[in-house]
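In this view, the complex is presented without one of its protein chains, the others remaining in place.
Each chain gets a letter, A and B, in the order it is written, and its residues are counted from 1.
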Amino acid sequence: MAAVATRPRRSNTRIAGGLILSALALLAVCAASILLGSRTINLAALAQTDLTVILDMRVPRTVLGLLAGAALAVSGTLLQGVARNPLADPGIMGINAGAAVAVVTGILVLGRQATGASVWLAFLGAGAAIAAVYTTASFGREGATPVKLALAGVVVTAVCSSVTSAIVLADADALEELRVWQVGALAGRYWPVVLQVGPYVLVGLVAAMFLARPLNLLALGDALAISLGQHVRRNRTITFVVVAVLCGAATAACGPIAFLGLMVPHLVRLVTGPDYRWILAYSFVLGPLVLLLCDIVGRLVSAPGELQVGVVLGVVGAPVFITIVRLRRGVEL
Amino acid sequence: MFRLERRARTRRALAVTAALAVGAVCAFVVSMMLGSYVLGPGEVLRSVLGLSSDPADDFVVRELRLPRAATAVLVGLALGAAGSVFQRVLRNPLAAPDIIGISAGASTATVAGLVLFGAGGLGLSVAGLAGALATAAAVYLLAWRGGIADYRFVLVGVGVAVLLESVTGYLVSRAEISDARAAMTWLVGSVGMAGGGEIAGLAAGCAVVIPVLMALSRRLGVLELGAEGARGLGLRPQAETAVQLGCAVVLVALATAAAGPIAFVALMAGPIAGRLLGPAGDRVLASALVGSIIVQAADLVAQHVLPYPISTGIVTGLVGAPYIAWLLIRTDRQGVGA
Partner (left out) sequence: MSEHSLEVAGLTLGYDGADIVSGLSTDIPAGAITAIIGANASGKSTLLRGLSRLLAPRAGQVLLDGVPVHGMRSGDLARLLGLLPQSPVAPSSITVGDLVGRGRYPHQGWFRSWTPADDAAVDEALEATGTADLVSRRVADLSGGQRQRVWIAMALAQDTDILLLDEPTTFLDVNYQIEVLDLLVDLNRDRGKTIVMVLHELSLACRYADHLIAMKDGRIVTEGAPGEVVTAATVEEVFSLRCDVIADPRSGTPLVIPLGRHRLRSARE
């Protein structure tokens, strides 16, 4: 048929090329993440202490950056797609607030020895929060419409942060734990944490790959998606479960890292256009890339101390995000 | 036909607004009756109006309880009016100062003043005021691109909020524990923190800005039709947007400087007032009154329900949020309000 020749295959090659370049850049950033820091490693003269630093600190930190970056960026993409809302983000959807409330409640009930359990508590809290958001938004005739999801997210965030505030103002230990925890960081999490959350992130990422096609159809609106044979409700629910696993795991390991999930999908769409297969593929790569870059910046700017990656991401990411918003004519999905 | 309906609407609006005003006054009086030393409504009124002869009552009412009660009223009025204006101008039910960075700006400035410069009292309030105004100006300028589009304003605001929140979090994590605690207390927001200067400033702001917004509210109805519709009806939408948002920002900044970022009031007041009023009526005044009732009621709960008093902001988040959830569940196709 004549039309085959006119289909834009060319742009697909370009998008794929960009993906490969990004992957190469990610490799370079991983190497930098292992070598740079308050103690710069010289590969030519590798001392025993260097090896310890690399294996016990830098490598787990980098692996965690890969996992958390991919998890947050992918879950942001999934949320924006399923909520058809460019504002949807793990932070706005109540996940960070849910995790925080679980962490401080743990300290309040169990005392300081709960610190070791905060990974699991955060995981639990994040899951509960997103479940609450989804159920609240699902009531009523139309089910979980985009507007209701966004509002429900704000509601759950408000309740959780109120409880968190009430607890930390009453309990000094909880305040101490929260103020350290609430600035997300990759530092100080060693192999045990990576191994605790890694499997969940991997499972979540694999599941996310299967959601690209349903999201492409959901973008056409519920009526057409149903007409094209989608189980709209079921796929929404699955997407939310995947998001809960990914975000819960990342937040449990690093603390709340705002913004990555909001920013990366917007960045990616500039390159890929609206096809979620590409958007997700790029998010896999760009999420870790951005997160690790910010982490490296945080190590270098205030050496010998460190600036947590959550702070760097806010300060560096916000201008980037605002620029993207200004560049685009419409930010609707 | 329409005339009859309009009359019915006006009557409903008057009745609702009057009822809200009565409710706000009642809450005001009740909040000054309660405490470790319970007073009757007559004693409270006499003392507030300067007719009381009992110096003990006078001291309790005028020195101890009046500042807190007045702050609650004023903060509620300011946040309620401003919130409804934000939501309608930006045509987004999420466009509250809590979400689009204005509260975050006040918070960052205040926490920085507290942690870095050891400021206190009025100095902190000035920092909060400056932070809120500067942030609003920054969001406006960053969102400006040959005009203000509502979605762009909201998205830029969210971006700025994230930036500021991460800075605040960093400051709190680096602070001494006592400063951190003070910062957390401020960040939650409470009407018990305001001093005379803040209250006077807020009162003056409300007295000037709320009537202006009421006078402008008919134009707000036109602005809601979107930029093109508004231009078609003879309004200069960009200038109008700037004026309306500017007024609302001043209210929010003053309220936040006085009581910290009390969550959710600005988000809730507008939709509740809209629901009470139905399709017509002056939503600015009604929203302001609803806001004032919310803050006063929340503060009553915060002060008296638990064995020890908690911050007002905790209650507004805990009680307000479920209310919005209920609205969500009941809403049919469109979502809340805007």
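We adopt the following convention: a residue touches a chain if its C-beta (ideal position, glycine included) is under 8 Å from a C-beta of that chain, and two chains touch if they have at least 3 such contacts.
This structure is a prediction, so every number in the text was calculated from the model and none was measured.
Participant: According to the contact rule at the top, which chains on display are touched by the left-out chain?
Facilitator: Within the full complex, the chain not displayed touches A.
Participant: Which listed residue, A:V119, A:A132, A:L217 or A:I322, touches the chain dropped from view?
Facilitator: Of the candidates A:V119, A:A132, A:L217 or A:I322, A:L217 is in touch with the missing chain.
Participant: Which residue among A:G17, A:G111, A:P274 or A:G305 touches the omitted chain?
Facilitator: A:P274
Participant: What is the set of subunit A residues that contact the non-displayed chain in the whole complex?
Facilitator: Touch with the absent chain occurs at residues 1-4, 6-8, 141, 210, 213, 216-217, 219-221, 223-224, 226-231, 273-275, 330, 332-333.
Here is the rule we use: only the chains that are shown with their structure count from here on.
Participant: So how far apart, in whole Å, are subunit A and subunit B when each is placed at the average of its C-alpha atoms?
Facilitator: From the centre of subunit A to the centre of subunit B is 32 Å.
Participant: Please output the residues of subunit A touching subunit B within their complex, sorted ascending.
Facilitator: Its residues touching subunit B are 86-87, 91-92, 136-137, 139-142, 145, 147-148, 150-152, 154-156, 158-159, 161-163, 165-166, 168-169, 172, 175-176, 179-180, 182-183, 258-259, 262, 307-308, 310-311, 313-315, 317-319, 321-322, 325-326, 330-332.
Participant: Give the list of subunit B residues in touch with subunit A in this complex.
Facilitator: Per the stated touch rule, the residues are 93-94, 99, 142-143, 145, 151-152, 154-156, 158-160, 162-167, 169-170, 172-173, 175, 177, 180-181, 184-185, 187-188, 263-264, 267, 310-311, 313-318, 320-322, 324-325, 328-336.
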